[in-house]
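Provided herewith is a single structure, encoded as structure tokens, for subsequent inquiry.
Here the complex is missing a single protein chain, while all its other protein chains stay put.
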Amino acid sequence: MTVGRNMQDQGGRGETSRLEAFSDGVFAIALTILVLDLRLPPVENVTPSGLISAVLDLWPSYFAFALSFATILIMWINHHARMGLIQRIDGLLMFANGLVLFMVVTLSFPTAIVGEYLTGPAAKGAVFTYAVFVLATSGAWNVFMVAMKPERGLLRPTVPASAIATTRRRVAFGFTVYLVAAGLSLVNAYLGLGLITAMWGFWGVVAYRALNEHRAWSTEATEA
Amino acid sequence: MTVGRNMQDQGGRGETSRLEAFSDGVFAIALTILVLDLRLPPVENVTPSGLISAVLDLWPSYFAFALSFATILIMWINHHARMGLIQRIDGLLMFANGLVLFMVVTLSFPTAIVGEYLTGPAAKGAVFTYAVFVLATSGAWNVFMVAMKPERGLLRPTVPASAIATTRRRVAFGFTVYLVAAGLSLVNAYLGLGLITAMWGFWGVVAYRALNEHRAWSTEATEA
Amino acid sequence: MTVGRNMQDQGGRGETSRLEAFSDGVFAIALTILVLDLRLPPVENVTPSGLISAVLDLWPSYFAFALSFATILIMWINHHARMGLIQRIDGLLMFANGLVLFMVVTLSFPTAIVGEYLTGPAAKGAVFTYAVFVLATSGAWNVFMVAMKPERGLLRPTVPASAIATTRRRVAFGFTVYLVAAGLSLVNAYLGLGLITAMWGFWGVVAYRALNEHRAWSTEATEA
Partner (left out) sequence: MTVGRNMQDQGGRGETSRLEAFSDGVFAIALTILVLDLRLPPVENVTPSGLISAVLDLWPSYFAFALSFATILIMWINHHARMGLIQRIDGLLMFANGLVLFMVVTLSFPTAIVGEYLTGPAAKGAVFTYAVFVLATSGAWNVFMVAMKPERGLLRPTVPASAIATTRRRVAFGFTVYLVAAGLSLVNAYLGLGLITAMWGFWGVVAYRALNEHRAWSTEATEA
């Protein structure tokens, strides 16, 4: 019977790791194609120093590219940590994961807009657009956390309910911050963008800790 | 001799999972590059609110992007469920799988057309084009189901013939619906697009059920 | 000692499958991004039937896309079959594999040219360009086959030398055919393109047979 149980678990893990591999692929591609918007507009009869300053003038595009790259990389780490707590998948989690992937893929669109309009008169509109997409991404993560609720029975038995509660609070907190960032961006584009940038510093720390905590639980799980 | 049988099976599964991994990669990339057609046409001296309304005006592109994203994601889930029933691959299945991947990859082309022309005078032509590509995709899936016929001997022994028959009927039904959608789109673009959109709600439910059924058979298979 | 030998073999297989996974990724991406050149040039105030005929007028692009898609898909199958015969990797094989991947990735460039110029006055130049790239790809495969020579000691012990000799002859034959196709395309674009298209029918058959032969050897290998 223990063997039966193990088999079922393996079956469950098989589905989970398949979904993880697919999601990893989408994260990796979404992150890489961001660079396709980093292109110099054609310049005629330019001098070497003229070309170098044209390259430097693209700094808003570099910044937006770096911000979105870091955002997707950190979301990937957090996705992994969260998937590591899951034992089996159901319809709601599948849907929530699809929603997260959809937003991850979509991020290249507002990134291109910030790169193009950050230094022009429409800067506030550009950052507002970016903030709204980040807010929707955060919304998708909130649905994901609902799908992971301990009472829904998808978690590995060694995962403490308190850990999920902490992550849910953080994800809900993130949603509030991005809401503020969207409002703030209509007042001052740089303030709004600064708040979003500060947030991924926070998520970077969460990502690192979550990985460590997850490893601890996995060890427990295999030792138990 | 049992070991010999198992080895052969493993060999077969090795080929199958290799094809699955490759197909997964194509699905993931096809789904991600859809976003590359979501780009704002350059606007000069625009105000923040002008930029935001330019972003909102792109809604047909968002809709077409979301529709094709969901379509490919659901086809991926169904592809997985169907591949999970297969024990070994032959030439016809390889060919049918290649045809399905070809249509999956191609979907970004009519998606861009719907995004561009849905609100203009050529809307009917745009949705008709989209419907024809979806119809061809459905055709590829019908060939795939022929290759999976129980009498062709590729299925795992635990898979009931009735399950395949049900899936074949659904896939044939889908073809008819897309044929109607193509005709309907020449009368009214929104009706045609609405029918296609409704169909992926149906496939989403099929995908979820198929996954569950497949898991049950796998368990049987490992228990037998 | 047998165990030591097996470990070494596994180590070798580990490197091989890592290279295979990476190569698979490149094949999958190269094949998918072909669709990015399938885009309708913007048309203003077009009618539904005008849009549909604009879509139909793109047929050279569809043909070139389908040809290159099939080419890469079949090369992927053949790549797999050939890698399956290999036990360990050395520098020359690594280099030859890199060269093959380079040509696979590059194929989207002449594909776009054929799509654009096949029906215009420069058709012969477009098909000639395509043929030269296919010829270079065939050259890379010839280097790959040199790296796989039995006397170089990379093959699995169960692989008969005759099988390698057959594949080498076919790959060398392909090079000659593409050379003829390049010359022919300067006389008549459609004849040149027809010969290249006919060749991938040949490779499709080779791919299917190679897969079957490989499976047979694997079984031998595990049984031995």
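We call the chains A, B and C, going by the order they appear; numbering starts again at 1 in every chain.
We take it that a residue touches a chain if its C-beta (ideal position, glycine included) is under 8 Å from a C-beta of that chain, and two chains touch if they have at least 3 such contacts.
Predicted, not measured: the structure shown is a model, and the values here were computed from it.
Q: What are the shown chains that the left-out chain touches?
A: A, C
Q: Just to verify: which one of C:38, C:70, C:86 or C:126 makes contact with the chain not shown?
A: C:126
Q: At which residues does subunit C meet the chain that is not included here?
A: Looking at subunit C, the ones touching the missing chain are residues 4, 7-8, 11, 14-15, 18, 21-22, 25-26, 29-30, 33, 36, 91, 94, 98, 101-102, 105-106, 108-109, 112-113, 116-117, 120-126, 128-129, 186.
Q: Touching the absent chain: which residues on subunit A qualify?
A: Touching the chain left out of view, subunit A contributes residues 21, 24-25, 27-29, 31-36, 38-40, 42-43, 45-52, 55, 65-66, 69-70, 73, 76-77, 80, 208, 211, 215, 218-219, 222-223.
Convention: only the chains that are shown with their structure count from here on.
Q: With chains as vertices joined when they touch, what's the shape: line, ring, star, complete or other?
A: line
Q: Same or different interface residues for subunit B and subunit C, judged by whether over half of the residue numbers are used by both?
A: different
Q: Since subunit A and subunit B are copies of the same chain sequence, what is the angle of the rotation superposing the Cα atoms of one on the other, rounded to the nearest 5°?
A: It is a rotation of 90 degrees, to the nearest 5.
Q: Which parts of subunit A, given as residue numbers and ranges, touch two or more other chains?
A: Counting only residues that touch two or more other chains, subunit A contributes 29.
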